[in-house]
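Just dropping this structure here.
Note that one protein chain is taken out, while the other chains of the complex remain in position.
Moving on to chain A:
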Amino acid sequence: MTQPEEIHSLAGAYVLHALEEAERETFVQHLRGCVACAAEVAELNETAARLAEDTWSVPPPAMREQVLAAVRRTRQLPPPRPVREPRRAPVRWWRHPAALTAAACLLVAALVGGVYGVQEQRLREERAATLAAQQELARTQAVLTAPDATVRTADVAGGGKVTVVAAPSRDAAVVLLATHSPGAQKAYQLWLMDGGTPRSAGVLAAGQGSATHLVDGVGAADALGVTVEPEGGSASPTLPIIAQIPMK
């Protein structure tokens, strides 16, 4: 039998499915008797699965009907028998001896180097930014996959394209802009037009020429327009409108 610490270090390779069969079995054995490992493996597995978020690809259209047809003729497994093993206590990382040692080391390093706080701060910022990005992503996906989503594309004056995926059921649209940079200190601004005064639907970052932008409250807008504005955007559109996409 391998040393516990040694085998435990396989947790990363295990959740990445990077172990050869024999080693995998040894690790699974180890996992059965190690509550702390099970908790760590659960979290690392969850983390590894997040890497799948970066792999979005539209499946072949026929696949859907094939899978649904297969489902209609496939019997499901019954629920598992309740396991008679000791109830898995939620073991948090700080209760784990190895993690505790690592944490202690970090603390020492922090006292010595004084950089720990800075890194923690950066991590918190990363996390907040990630969370916001994930929320926007979820809403964007809801628009893109809405059953009533329609796609329209228009040329941008001077080159490039703008595409709008509108989903009335979500009262939102996703705008994809793929064009050249508007120039330094200038920004593209999106406008919703419904006969009256155009409403701003968002300003891109200065100099940014390609972006995916979620627009809420599309409502009864007839069209979406794009203009070039000073950095930060304007209250009303500066003519000319360099691209206009009908929404109806």
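FYI, contacts are C-beta pairs under 8 Å (C-beta built on N, C-alpha and C of every residue); 3 or more make two chains touch, one makes a residue touch a chain; residues count from 1.
Keep in mind that, in the parts below, contacts and distances are computed from a predicted model.
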- Item | Per UniProt, the name of the complex member that is left out, chosen from "Carbon-phosphorus lyase complex subunit PhnI", "RNA polymerase sigma factor", "Carbohydrate ABC transporter permease" or "NADH-quinone oxidoreductase subunit N" | "RNA polymerase sigma factor"
- Out of A:L44, A:A157 or A:I241, which touches the unshown chain? A:L44
- Query: Which chain A residues touch the hidden chain?
  - Reply: 9-13, 15-20, 39, 42-64, 66-68, 70-72, 74-80, 88-91, 123, 126-127, 129-131, 133-134, 136-138, 140-142, 144-154, 163, 165, 168-171, 174, 176, 211-212, 217, 219-220, 246-248
